[in-house]
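Data first, discussion second: the structure below is written as structure tokens.
All protein chains of the complex are present and in place, except for one that has been dropped.
Now for subunit A:
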């Protein structure tokens, strides 16, 4: 008997004929007819009209026929809900059938019929089946609860099915346990906060027992569920790991990967100096290598996961480079992934082998693969310095092949090599220039132009080369145009005499003939720079570029941690969090690795050994315990109770920025109201380098950040408050620049240009208002209120001294007790005139940070002694820790990534900042005023994550991740620092800055 004949019926009166056959008395004929119906259904014909007739066939003791009818029902019940009710009776009856196979079949099918009316009838049979004596029925019923929950979650909760399901975790049959775990896990996913999967050591033990006995699929369900558990301590963690490791020898790759997931996660909690930790690391490598002998699709999944594992724990596979060598017959997707991992594992030890392989690959057929191989050679050069020379010569060999795409790819990577090793390999430029004509891809053209511009002084005919590109300027892609503009400006700055014409040509092409705002903006900026201050232009355009990092394409640490928790799943294949590709509430929860316990790494602390050594502290300054306590109670952060003169909260910097902003906005608005589309202004600045009167750039606010010039170096700030140079560049006469502006923005444009996209300029330093430090009644009539400010890298203590006594006060002096960061007066307290009764005087005391160190509690506490002609008074105050944030606290991105990874997890602390109504950009601006620098920003699902760094005056770096959810006034901040003690203070500072 063959069933294929059913696929071929295409007659016209088919439905009618089928109807007759379905109602036939003969069982065989009936069955044949149902088969035909199913076949039609499969190929996509609508056979829903036969619903009543098919349902009529349901009552049969022939299991095969029954299954077919059920299949039909599952497909069409939803479109015919009223008729589907007809089937309910049979289902209920089948759930009582003596044959467990039929009971299970009925309950399984009923769960698949997504009709509300039917679900009501489903509850009773389901309840019975969950307690059925036969395990086969119970395991089917367990899954059915998940089905029902998908249709009507409330119903499942109301009926108490969840509790029954939880009970099944203790079932005697391993498969029932596995299905119950699967169902519960799925339900728990849609209730992120419910404690549905109440994992405790007892349940974990049950799961581990079932793990040894159930099917391969059940083992996967259980392992995936285990991965969500967080053990209480390292001991529990180890004992679970011990019971999971045997799974690494399972033939099913999914079991192996899920076991790897559990181990990778729980390993975080094990102390690194534990013997078992090392054993475990060793045990992980062989199964991962074995996965590479599976079928290609699984190899692909495994490789994507290994890519993550290698980033998180490079030590596991560092000796296994060879197994990632590409085989001739590997499918392309396996080849590409292997290549990625090879680069990650490349080190000085194996670089020779890797290079030999890569060179082979560069001669293969698949274009993508060849390109990637060429790119990989470049990455090796950057990663392993010793190999750079060989890599360059390999690349030159490849350029000699003249294969178009190989040449182009090679030039792109050689550009990066130049960046990494400046002044080393420039001898190859000549070879590169020979291939100028064959470049047809924008990236390669842009790279070549960058090289020519960067080394213009060594290339005799640089001007000719660039000029040749200029001919087709308007046909080039933006990337190339921008690069060409920059390169010609560089050339001009290096060889001003011969290239004036060229630079004018490109500037006018960029500013007048282009519709691209990025290009125009950059053109105008160069123009203004060149015309106002060529020296500054030189400093900006020819500035030394930061080195590029060794590792590329690293996944961000937080995302990596999350993906490690998703090993084996789609998320680990896509390298994206589940929320990026799963709709609805499922999978939105972000998983994180647990923090490790008692890691053996030494922790730096701010009170270094020197603290103990310094004993000659001024004895007078130590206040009595009682005084201190009282003072603490009166302490800071509350609004000032006395009104002194207006606090100098807004520094010059802030004022300047505001002025500029105001001015810029005004003129912008003015411009908009004017009729011509690009209004011209007449006050063209004198341009000594450009003798011709050029049409002046209009007052124009750069709105968007242009794509980075030299590999992301020159990026523009987001708004007009961009800084002094831009201020001058856009019409404001240089003299109008606030004088104080020069200092805070040290290195002016460099800093400005370094800002990442979307991050605006700082809005100014926040300085806390003055508070009363020493009330008059405790100091015989002397009241001191004060605050700390940091200006231009100098910390000042600003005080208002008020005489509330009856006599004149003179002879003021001040001393500090030893404190956590070595703050000390940099000079004497300057109160020159005697202070008469009811008079106030302002005093500013510059502070240094080189004083004696002693750890204080709280960390930012400062004990002060003030002397005058009457007595010595003691008080203590707390300074905002931001006073100690250095101006050079901006970490390089790659350094940040590496440092973040490097700092052990238990040094991380997390805080909530409540009721803050700033968006992330505003927050970032505000924080930057306090020398908290935003390094990168990432937006995931409406949540902005700001990565920030700051450096304390004593050289301690603090790294922060600030999460800002649009519409949610509560921020989450994670701080990582080698000296975790400072975290609390830093957090308080964040809160203070953000809320003011």
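A few comments on the model shown:
We adopt the following convention: a contact is a pair of C-beta atoms (placed from the backbone, for glycine too) under 8 Å apart; a residue touches a chain by one contact, two chains touch by 3 or more; residues count from 1.
Note that in this section contacts and distances are computed from a predicted model.
Per the UniProt record, the chain missing from the shown structure is "Adaptor related protein complex 2 subunit mu 1a", taken from the list "Adaptor related protein complex 2 subunit mu 1a", "Transcription and mRNA export factor ENY2", "Telomere length regulation protein TEL2-like protein" or "cAMP-regulated phosphoprotein 19".
Residue A:322 is the one among A:117, A:322 or A:917 that touches the chain missing from this view. Checked against the full complex, the candidates A:238, A:394, A:435 or A:569 give a single residue touching the omitted chain, namely A:569.
For the chain left out of this panel, the touching residue among A:91, A:221, A:524 or A:990 is A:221.
Shown as candidates are A:297, A:553 or A:915; the residue that touches the absent chain is A:297. In the full complex, subunit A touches the hidden chain at residues 2-4, 6-7, 35, 38-39, 41-44, 46, 48, 61-64, 67-68, 70-71, 75-76, 78-79, 98-101, 104, 108, 111-112, 114, 134-137, 139-140, 143-144, 146-147, 150, 173-176, 179, 182, 186, 212-217, 220-221, 224, 243, 245-247, 249-254, 256-258, 286-287, 289-290, 293, 295-298, 300-302, 322, 325, 327-328, 331-333, 363, 400-401, 566, 568-574, 578, 581-583, 586-587.
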